[in-house]
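Below is one structure, written out as structure tokens, with a few remarks after it.
A protein chain is absent from this complex, but the other protein chains hold their places.
Our next item is subunit A:
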Amino acid sequence: MHQIEKETVLDVRGLRTEFGLAECPLVAVDDVSFQVKAGEILGLVGESGSGKSITLRSILGIVRPRGRVWGEILWKGRDLVPLDEAALRRVRGREIAMIFQEPMSSLNPLLTVGLQISENLAAHTDLNSKERKARAIELLDMVGIPAARNRLGDYPHEFSGGMRQRVMIAIALASNPQLLLADEPTTALDVTIQDQILRLIQALSRDLGMAVILVTHDMGVVAETCDRVAVMYGGRLCETGLTADVIADARHPYSLGLLRSIPRDVAPRTPLYSIPGAPPSLNALPAGCAFTARCPVAGPECRDVRPSLETTGRQRQVACHHREEALIHFSAREAAQ
């Protein structure tokens, strides 16, 4: 495959982000490691509170000063963790850009969108004001806003939700970033508009060779958009692999349960598989595997001994003590249905 030859642009090693008092910290992200290659779309999946957004914010250094970040975030070989604000600002927004979940609250309602795009161009490029305007039109055109030239003077409230998200993407793209961090970019949008935005991100990644980390809670979005996927639970990675492999053949009990609870190929109106219990709160995580309390195959050691992310196949890692039992448990259920 051609992906293997592409260079790794981001290499996160042992990332740990914590909040609160140093004596009893809330660990939001715990020992998370992953790589992203140029032109690749990595999906980061998990439910609310699993630490996926904090992972993105840690990469950009926007969890400080309240959050404390440890580990290494190697951006093209250079560690971002020890950098000060001034040095980070040269990377942030220029080489690594981010789009947020709510396009309404992320745009300044008092400034025209044209101004908000040129703001980013002024900060990160050497263009003069005329060139900035031309580039802003070009960017709005690229993200598919009709009649871009006439819309530079419009305010965010004059755009619909989907169009605002396109404006956010245009602002993020203004500085030709090599990595785009997308934090649930389509969660607030309708399926038809979500589909348009995801196809746009996919096309931009393919055409510009841009790496993307897409945070989502929807396995369907991952299946349709991402090359690789990393599943997070309780601030830790529990499974990573190529999207097709993970969806067809998940190995971690959490990913298995998550995929099983989505209705597909089951008789209508029959009970769906549901993962018992609720996601754990950050101040009550066990020392061992975070999924222990809800896991159907958990043994006595799971609560105390932390399973490490082990390589189990080609580009495939799973963190579970009972991989065999999990597979047997879930395939038995499948046969029963």
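One rule holds for everything that comes next: a contact is a pair of C-beta atoms (placed from the backbone, for glycine too) under 8 Å apart; a residue touches a chain by one contact, two chains touch by 3 or more; residues count from 1.
Everything that follows uses one rule, which is that contacts and distances are computed from a predicted model.
S.K.: Report the protein name recorded by UniProt for the chain absent from the figure; options are "ATP-binding cassette domain-containing protein", "Sarcosine oxidase subunit delta", "Anti-sigma factor antagonist" or "NADH-quinone oxidoreductase subunit I".
M.R.: "ATP-binding cassette domain-containing protein"
S.K.: Thinking of the whole complex, not just what is shown, which of A:Glu119, A:Asp218 or A:Glu325 touches the missing chain?
M.R.: A:Asp218
S.K.: Determine which one of A:Arg149, A:Arg199 or A:Arg303 touches the chain that has been left out.
M.R.: A:Arg199
S.K.: Touch as defined at the start, partner being the missing chain; which of A:Ala87, A:Met104 or A:Ala244 qualifies?
M.R.: With A:Ala87, A:Met104 or A:Ala244 as choices, the missing chain is touched by A:Ala244.
S.K.: Which one touches the absent chain: A:Ala134, A:Ala278, A:Val305 or A:Ile328?
M.R.: Going through A:Ala134, A:Ala278, A:Val305 or A:Ile328 one by one, A:Ala278 is the residue touching the chain not shown.
S.K.: In the full complex, which residues of subunit A touch the absent chain?
M.R.: 47-48, 160, 162-163, 190-196, 198-199, 202-203, 217-221, 223-224, 243-244, 247, 257-259, 261-264, 266, 268-269, 271-276, 278-279
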